[in-house]
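The complex appears here minus one protein chain, its other protein chains still in place.
Up next, subunit A:
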Amino acid sequence: LPTPPARLPYVPQVSPMALLGKVTATTFALERPCCVFDGHADASDAVWLAVAFANASATFRNPRSRADVPRYKQLPTARSYMTLETAAAAFSCSAQSPPVLRVGGDTACRDQGREDPCNGPLPSPGPYRVKFLLMGCRGPKAETRWSEPILLLRAVSPGTIDPAPTRHGSDVVVIASILASLGAVLATIVLGALGAKVWGSLCHQDLGTDAFIRRSYRTHHIPPALPQPLPPGCRCSPPGLCCSAPRPPALC
C-alpha cells in the first residue's frame, strides 16, 4: 500500500493583502504557500490545488496518480476538482514570485474545453474549501489542511436601488418659501392698488392723490395786471376799484 501523504499544518487562506478583487463572483485569490513544501518536495514534484464545495470536502479522496486527477469540467457532478498544477520549486523559500494565486482566472480553457488542468472560473458562489496537494510520480506525498469555507460574492439586481432622494435639502425649502412670500407680497400690493382704484371709481369718490412729485414743467411768465385807469365819475371810491356805472358822488 502506498504510504499516506504527510499532513502539513499549513492552512490555505484568502490573501490577507488589501486587494479589492481578491474575492469576486467567480474567482478568489489565495495566499502563496511559500516554504511549506520544503523538505518534502523533489525537483520533479508538482503542487496541485484541490477545490471542493465546503460540504463535499470531507468526502474528497486524494487521486492516486496524475491520470486520476479530477478535472475542472467535473466540478458540478464530482463536487470537486484539482487545478493550478505548479512545479514544487515555485513554492520554495528562495523563489521570486507573485504573492497571490488567483483561482478561476483562466476563461480560455473553459471556453475551449482543453483537457489540461484548467483554472476556470467557479460556476457558483460556493462556499468552497481548498487544500494544496504535493504529487510525486507515485502519488500524493504531502497535503495541507483544508481551508476555512470561502464564500464568493453574490451580485444583486440594480432594480433594488431606490433612486429617490431621502429628503429635500433645507436649501430648497428656504428658497421656495422666501420667494413665494416675496411674490405674494408683490401680488397683494398690486391687487390691493387695483382694488382700491376700482372701488374708488365705483363710488365716484375723488381720492385726491397727494401728489408730492411734481413733474418739471415750464412756467409761463404772467405779467401782473396793470391797474386800469379810473372811469370818469368815480372819485371817492377806494382806489383801484372800478365802477361800471356813474354813481352820485358819495361822501369820502
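Observations, loosely collected:
Going forward, a residue touches a chain if its C-beta (ideal position, glycine included) is under 8 Å from a C-beta of that chain, and two chains touch if they have at least 3 such contacts; residues count from 1.
Note that in this section contacts and distances are computed from a predicted model.
Not shown: a single chain whose UniProt protein name, out of "AP complex subunit sigma", "Tetraspanin", "2Fe-2S ferredoxin-type domain-containing protein" or "Septin", is "Tetraspanin". Contact with the chain that does not appear here is found for just one residue of A:43, A:67 or A:172, A:172.
Annotation: of A:63, A:105 or A:139, A:105 touches the absent chain (contact as defined above). Considering the complete assembly, subunit A touches the hidden chain via residues 18-22, 24-27, 29, 100, 102, 104-107, 121, 153, 155-158, 161-166, 168-169, 171-172, 175-176, 178-180, 182-183, 185-187, 189-190, 193, 209-215.
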